[in-house]
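Only one protein chain is missing from this complex, and each of the others stays in its spot.
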Amino acid sequence: MKIILGVILYIVAAPLVGGILAGIDRVLSAKLQSRVGPPLLQPFYDVLKLFEKRTMIVNRFQNAYAWCHVIFMAMTGAFFFEGGDILLAVFALTLAGIFLILGAYSSNSPYSYLGAERELVLMLAYEPMVILTMVGMYMVAQSFSFMEIAASQRPIILYLPGVFLGFLYILPMKLRKSPFDISSSHHAHQELVRGLTSDFSGSMLALIEIAHWYETTLLLGLVYLFFSFNPVVGVCAAFGTYFLGILVDNSYARLKWELAFTSAWGIALVLGGGNLAILYFIAGG
Amino acid sequence: MGKQTIIPFGPQHPVLPEPLHLDLVLEDERIVDAIPSIGYVHRGLELLVSKKEYAEYVYVAERICGICSFMHGLGYCQAVEEIMEIQVPERALFLRTIWAELSRIHSHLMWFGLAADAFGLENLFMLSWRLRESVLDIIEETSGGRVIFGACKIGGVRRDISPETLRDMCQKLEKLKGHMDRLTGVFLNDRSVGYRLKGIGVLTREDAQRLGAVGPLLRASGVDMDMRRLGYAAYERLSFEPVTENDGDCYARCAVRARELYQSIDLIAQAVSMMPDGEVDTKVLGAPKGECFMRLEQPRGEVLYYVRADGTRYIERFRVRTPTFTNIPSMIHCLKGCDFSDVPNVILTIDPCISCIER
Amino acid sequence: MKKFAMERMSLNNLFRKPSTRLYPDAPKKYFPNTRGRLVFNLSDCTFCTLCQKKCPTHAITVRREQQEWELERMRCIACGNCCDLCRKGCLTMKNELTKAVILPEREYYRREKPQSSGEDAVK
Partner (left out) sequence: MAMEKRIEIFILTVDELVSRTRSLHDEGYRLVQICCSKVDESGKAVLELDYTFDKHYNLYNIRISIEEGAEIPSISEIFGSAFVYENEIHDLYGVSIQGISIDYRGNFYKTAMPHPFTQD
């Protein structure tokens, strides 16, 4: 019973947190760019406005895929925050991503088609690092359960600095931020227009935006796990990471998919793999 | 060989907010061909010339394009003056030079912003447009308009700039140089920017000449050609060397424009120091009869005006061959073999001005 | 060239006042020379139609018989040519831009006959 209540609480609260985070992002970005910028609640206004717009559907599967994307994204968070298995959460996250890609593929527009292809490449790029993160957490906390990792008094960050850096590196890919906003960026000033989501409109686009808020919350939750020995430090670290992401977003040009792919694998191998290997030998030896 | 896809680029596209249409033929993400088409916002300004008296048409000519507006007005005025053999007062020539260079600075700064936006760096975009704003303020202070100067007229200029304002302007521009160092520093030295610019869209010297490239595009390929050498307005008396780079890629084009910013400020300083006193316009009587080709160096390159007048108050034929139009072959050439992600960069490095094409 | 130029610039901006303003709530600064918008003063007008003839965009219509002067604001390109030419000086450029409008509007002035002090401008 408690778990069900928690899940409902999460499903309602996570988009609010994610939306406010998006608002903070926009306010901070404006500040960094020396603009006045929008109010904090602007993302909510945008999404509400999107719900009022007419929804154009180019393909009848498109809607279904988008719904699946949103549901799995919400479920992922629910698994995660209700103390479920983080491995399961991560796989559900991947599945949610796959549904969005399928939705983009189904629309037949060249922009979303290319966006979907690039998103697949990005997924290939970041997935090893995500898995390595999970493995690292298991090695430190001896469990895949979120509850046990969060409750563990060991400062995970001290055991996994390399993994954390690698995770930071792939974070912009997941948050769709420069330098890795290759498949779809927050603003449509890109050669792919809006890439993946080019062909979604109205309420479907609003739902995808909400799913993105879930994703943001979840990813910052993962960052928190690294610092879970002290909740205050954890929350500060999550916000710090988010700020760093915004700063990087405003300081780097968009890279191309080749470099995104090779660099992400290189970093996963060197930082992530190296860190785990050292951990293994120390623990084993 | 992968499957070929055709991607419509424009006429409505967020990267290029101007109605140029390109059909890009892609193999995976590599461009194999680009087919341009234009004419979406054709306004018939060339035809309008036969409906307007020649002296009033200056204001219409200025509106051919918002960014090089002064140049269009100047080119038209010079062509008519050439036909009518009007001697323009010295001071007016220097004022024209100053405004022409201001318009080059503002155009280049705007271009830097758009180029930054094309590779996804909004912050740099904001920086360059912020700098551009200070140039626009100078323009508004001296001519009355922010982008449409309305300062040129046949036989001279419409208003004078007082010596204090000129001195002020020089100081402001000198200060602007410091800010521009930051901007061009990022463009020329930043690693991630360099990754997006270096070796992209290479146009060799031979290709550039063969395809009739003009302006910064040509100079970035190592050809030293600058229409300001013709010595129109006061350029005859100012000393400058055309800026050239040898690599012919997007980075070289950035570098050319970056150095031209400083060159323009330097030219303005020279013009201010040499400026004579006196009248700024002469009375124009009669009507033009004859024909004339007039060439200028716009921020985007060589522009050519052809005016044919038959002795009435109306011009018979007015043609503008804009730099963007003649750079289209080079653009198509550069696009072939590029990645799809480089398309915005390559298109922007020719500095397309579609409203110039669509007279 | 210093390292991390962009990052430093961004962080500097964070602690500065923004360079933009919320126009039109925060008004723009105009210069004395700014060609903002055309202002017509009916009292001195002789309805000579010079401004109509010399307007590059046919924005001005003058009807001498009816003593009417009309401006199509959306057509006016604020070049200031009519102000230079008007012999009576009843056309001037105000250094302030027009407010945004939804529909194109015509500005219509008419001198009531017989000539009295009651000059009214009707929109």
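By letter and in written order, the chains are A, B and C; residue numbering begins at 1 in each of them.
One rule holds for everything that comes next: a residue touches a chain if its C-beta (ideal position, glycine included) is under 8 Å from a C-beta of that chain, and two chains touch if they have at least 3 such contacts.
Quick caveat, the model's predicted, so the values are computed rather than measured.
Taking every chain of the complex into account, the omitted one touches B.
Checked against the hidden chain, the listed residues B:264, B:326 or B:345 yield one contact partner: B:326. Seen from chain B, the chain kept out of the figure touches residues 21, 35-40, 42, 47, 82, 209-212, 227, 229-232, 236, 290-295, 302, 304, 306, 308, 316-317, 319, 321, 325-326, 328-329.
Note that in this section only the chains that are shown with their structure count from here on.
Look at where the CA atoms of chain A average out and do the same for chain C: the two points lie 51 Å apart.
Contacts with at least two other chains are made by residues 121, 123, 127, 130, 190 of chain B. Shown for chain C are the residues in touch with two or more other chains, namely 6, 10, 19. Contact residues on chain C toward chain A in their complex (touch as defined above): 4, 6-7, 10-11, 13-14, 16, 18-22. Those residues of chain C whose C-beta lies close enough to touch chain B in the complex are 1, 5-6, 9-10, 19, 31, 33-35, 54-57, 77-81, 84, 93. Residues 28, 30-37, 247, 250-252 of chain A are the ones that touch chain C when the two sit in their complex.
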